[in-house]
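Entry: chain A
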Amino acid sequence: MGLTGYLLLAAALFSLGVFGVVTRRNAIGVLASVELMANAVNLNLVAFSRHHAGPTGQVFALFSIALTVAEVVVGLALVLLLFRAKGDVRIELASELKD
Partner candidate 1 sequence: MTNDPWLRALLEGAAVVTALMTAVAWITWLERKIAGRIQSRLGPTMVGPFGLLQPLADAVKSMQKESIVPRDADALLFWLAPPLTLALALGTAAVIPFSPGLLASDVDIGVLYALALSGLLSFPIWIAGWASNNKYSLLGGMRMVAQGISYEIPMVLSALVPVVLAGTLSMGGVVRHQAEHGWFVVSAPGVGFVAFLVFLLTALAEGNRIPFDIPEAESELVAGPTTEYTAIQWSLFAAAEYAHSLLASAIAATLFLGGWDGPVLPPAVWMVLKTGALFLLITWLRWSLLRLRSDQLMSLCWKLLVPLTLLLLLGAGTWVTLAT
Partner candidate 2 sequence: MTPGGYFFGVCAVVAVLGALATISARNPIRGAMGLLATIVGIAGMYVQLSAQFLAAIQLIVYAGAVVVLFVFVIMLLGPDAHGADGGKRPGSWARWIAAPLVSVLLLGGAVLLARVSTPQRFRAAPPGHGTIEAVGGDVFGRALVPFELSTALLIVAAVGAIAIARSRATKPSERPASVGATRRLFGGAIHPRDARTVDDEVAR
């Protein structure tokens, strides 16, 4: 199995993630879809690391994982806050600047 297969699969996962981010109204669902996109990107990085036979892509993916964790921690804390303020987790409730 060559590079192309991995890239196609990553593209598929990324487009599914985009679809989820745009259509989900549940803030948790949106965050999960963002995770899908991040995973697709990581898969690309690792596949290219294998293609170029060097560790750089894997190191990049490692940092990307750390960044995603930080993002999801803050994101879920915000979801909790949204829920406490509005009693619901629909993402459009977060569109007002003041409650």
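Methods note: contacts are C-beta pairs under 8 Å (C-beta built on N, C-alpha and C of every residue); 3 or more make two chains touch, one makes a residue touch a chain; residues count from 1.
A word on the picks: all candidates are chains of the complex that A comes from, given by their letters.
The structure displayed is predicted, hence computed values, not measured ones.
Peer 1: Please find, within this complex, the candidate from 1 or 2 that touches chain A.
Peer 2: Result for chain A: touching candidate is 2.
Peer 1: Using the touch rule from the top, collect the residues of chain A that touch candidate 2 in their complex.
Peer 2: My answer: residues 1-9, 11-20, 22-29, 31-33, 35-36, 39, 42-43, 46-47, 49-51, 53, 55-56, 58-59, 61-63, 65-74, 76-81, 83-85, 87-90, 92.
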